[in-house]
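Every protein chain except one is present and positioned as in the full complex.
Chains here go by letter, A and B, matching the order in which they are written, and residues are numbered from 1 within each.
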Amino acid sequence: MTAALSRSTRRLERFAGGPWPFILPGVLLYLALSIYPILYQSYLAMTDMQVTSLSSAQWVGLENFAFLFSDSRFLDAIQFTLLFVLITVPVQYTIAFALALLVDQKLRGRIVFRLTYILPLAISSLIIGLMWRLLMHESAAGFINALLEQLGIGTIPFFSNPNWARFAIFFVNIWSSVGSTMVFLLGGLQTIDVEQLEAATVDGANAWQRFFLIKLPLMRQISGLALIFMFVGTFGIFEKILALTFGGPANATFTIGFYMFATAFGARGAWGTTAGLLGRAAAMGVVMFGVILIFVLLYLWLVMFEREEA
Amino acid sequence: MTRKLSRRAFLRGAALVGAGAMASACAAPQAPAAPQVVTQIVKETAVVKETAVVKETSVVEKVIEKVVTATPAPAKAVKKVVVRYMCPTWCSTADTRVERQVAFRSVIDSFNSLYGPKGWSVQEIPFDGDAVQLTQQIEQKKVDAIWFNFSEYVTRSRAKQLLALDPVMATVGEDVKKFFPFVQETLLSSDDKKVYALWHNTDTPLYYYNKEKIPTPPAKWNDLVQMCKDIRTKEGGKKYGFVHPFNGWIQMNSGLYLALGGEYLDKTGKPVAFEGKNLEIWKEMFAHYLGLLKNDLVPAGSVNQDQQQMMPDVYAGNVYSFAGNSNYHVRQLKPNLKDAEYKQWTAAPLPYPDKAGKGIYQAGGWMIGAVANPDPDVALAAATWVIHATNETSQSVTNKAGAWIPTRSAILENDQFYKTDPFMQTTLKALQNGHVVPLDPIWGPMSTAIQTALSNAATGKKSVEDALKEASDTTMKEYEALKKK
Partner (left out) sequence: MATQTIFRSALSGPRLAKTANRSLLYLIAIAATVVFVFPVIWLISASLKPNVDIYRAPLNLIPSEVDWTPYEKVFRVTPIARYLLNSFTYALGGSAITLFFSVLASYGLSRHIFTGKRTFLTFLLIVQLVPQLVRVVPIYIMMSSLGLVNTQIGLILLYGVGGIAYGTWFLKGYFDSIPKDLDEAAWMDGASKFATIWRILLPTMVPGLAALLILQFIGHWNDFTTAAIMLRVPDLRPLTVGIYTLIGPDETDFRLLSTAALVNIVPVVVVFSFLQRYLVAGLAAGAVKR
């Protein structure tokens, strides 16, 4: 088989004239707009570029970073961002897996169920934020609190209490992203070899055992992929925070990304006087990327580790 | 460009343009060569009919002849100069509201017809109002005149983005003294005391209240607290007497700090707001607001709400007064309340601390300026446009359309509308003691720090002392960073 493969592959090589004419244009363009900006940002982070003097930025070395790491708001932002990622990802994974298992069962109308679980993917993040802002409004003018009041539970201070504000962000983010993780995991579930499951059942395994001993291990690679997608992707949260809590109260829901955007472009209410510090914002971007990189490297190391074992 | 102009509006706009054109045609023509008589047509607009949707005005021309010593000689061949004027959509002909479209259209058209013979015209470039974008366009030399927020006056003039208007102002008989006192002060606060822009409209926070529920608006903080307590005792449950946005708190209270004797910056521009007696003043002010929260006199949610997010409680009929900005809360209340209820609402100046003796309120607003340009013809045209767009006529027309307050003393005496409209009168009363925040770049970080301190204290994350200490540290750090530049 190998001999035949290499023969036809070699012929194919000659046929197509090498891979590079196909690969290069797209990849080069992509690298220009995705890798180069990251490198450029590292340079920007060491300048004092501002909105009012785009052409006269000067080198300031690590000054921006020194400022950031002595800024309590930034430290709060790092703390919350990590908290956010480390809590929501496992929760989202669990819920997504549960939903995937659910949809995998032979329930009637499961296509409809599946559609509704991925419905939030069709809605823009900003709109999701605006919707939930009013739904979670703190008095009985908001739907959820009105409901809670009817049930006699009393209102929840979703946005004025720091912990509830964090909960609100976690909840809305999971609500909007769990669908895509579910589909991913579902794909994995549906390729599990049925014969293994049958054999296990014949051997007397019940549903729980089938799950933990067969399905879960076989899903390891897909799970790993899903998890790293989630970990990294979650850093990109922005519009929801903008619409829901604006980083408050008292910077309880301040993420690095939000602080960065507000520093660079201003956010509603800061009429350009606090914003426009592009150099400092770039420094935040660098830190953000650094944290993401750590997660990615961890993942790669684990994958390599596993490959060595296997 | 999709512009939703109704026919009626279009006809009215056309009428104004036609009137302007006819008037300038009838007036003494732009004299050729030597004669120095320049005719100025002053259009006075009187409100003829006012409906809920539009205000119809009629134009009355008064022809004034002025002798001016230095008139640019129009004997040369007419060189076409287009003044590219960049302004946010909401104050341009591209806004969705008909009254604003008509108003801004009329100002541009009157300029074009007045100065058309000179070859000048204005090209409006609406954008989304972002300051970063504006700076970019200026640096790339893509605009000749801009509409910008007053808070950027010093920074933009310092960055040499703006043109000094004094020479052209002298030529056409314009004077900074024709504006309100706080406007004059601000315009002359540039580094070299030259006038780099003209203030077009202003606004200030007001206290909006439901007069059925609150027959007499509280004038001072103690009255306010008492009123809130009464309403809580009388009605309880979900009903509150007052709500104040904590996001954006500084806008409503920056003046009150001054009224209590506080100081923001010393003579060298160094922040002193966190030292000595100034610190005590913040503590007092914080105590008042934290008290309102702690004693359940305002809805708890206001801690993380801005002026728009606190409104659902008002619309739901659960809150009877609020602090809001003068120009747009009229527009917020109207679409969201039933007519009968909307009529119950009126405004008064914000309550001030008892110790203060009077209330001082932050004046906001927008300016129009000409971009520094080496080409003298363009510079002249742009400067003339700025003066035209902020003159008495233009301001009357546009400020009515935007529900803003004009910045010239004369309008208040000459214009029927501003003399009789209750919201305008209230805003004017509040603006008697208008103040402008320091236009120094340190104001941004300092005000954000104070806000954050309040937020920290209100959520219990830090004690008031620690919160203010942190605000002080952050502000001084930013100040050091700015000084290095």
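The rule is simple: contacts are C-beta pairs under 8 Å (C-beta built on N, C-alpha and C of every residue); 3 or more make two chains touch, one makes a residue touch a chain.
Worth saying up front: this structure is predicted, and the values here are computed from it rather than measured.
Looking at A:66, A:87 or A:135, the residue that reaches the missing chain in the full complex is A:135. Considering the whole complex, the residue from A:62, A:83 or A:119 that touches the absent chain is A:119.
Among A:46, A:214 or A:282, only A:282 touches the chain left out of the display.
Although one chain is not drawn, the whole complex shows that of B:119, B:269 or B:317 it is B:317 that touches it.
Mapped onto subunit A, the interface with the missing chain covers residues 8-9, 11-13, 15-23, 25-27, 29-30, 32-38, 40-41, 44, 49, 54, 99, 102-103, 105-107, 110-128, 130-132, 134-135, 140-143, 146-147, 150, 175, 179-180, 183-184, 186-188, 190-191, 194, 197-198, 201-202, 206, 222, 225, 228-229, 232-233, 235-236, 238-239, 257, 260-261, 264-265, 268, 278, 281-282, 285, 288-289, 292, 296, 300. Residues of subunit B that touch the chain left out of view are 1-2, 4, 89-90, 94, 96, 125-128, 130, 133, 136, 307-308, 311-313, 315-317, 325, 328, 331-332, 335-338.
One rule holds in what follows: only the chains that are shown with their structure count from here on.
Spacing of subunit A relative to subunit B, judged by their CA centroids, is 41 angstrom.
Interface residues of subunit B facing subunit A in the complex, by the touch rule stated above, are 130-132, 135-136, 139, 149, 151-152, 155-156, 159, 161, 238, 246-248, 299-306, 309, 312-313, 315-316, 318, 441, 443-445, 447-448, 452, 455-456, 458-459, 461, 470, 474, 477, 481, 485. Subunit A meets subunit B in the complex at residues 48, 51-55, 63, 67, 70-73, 133-134, 137-142, 157, 159-162, 165, 245-246, 248-252, 264-266, 268-276.
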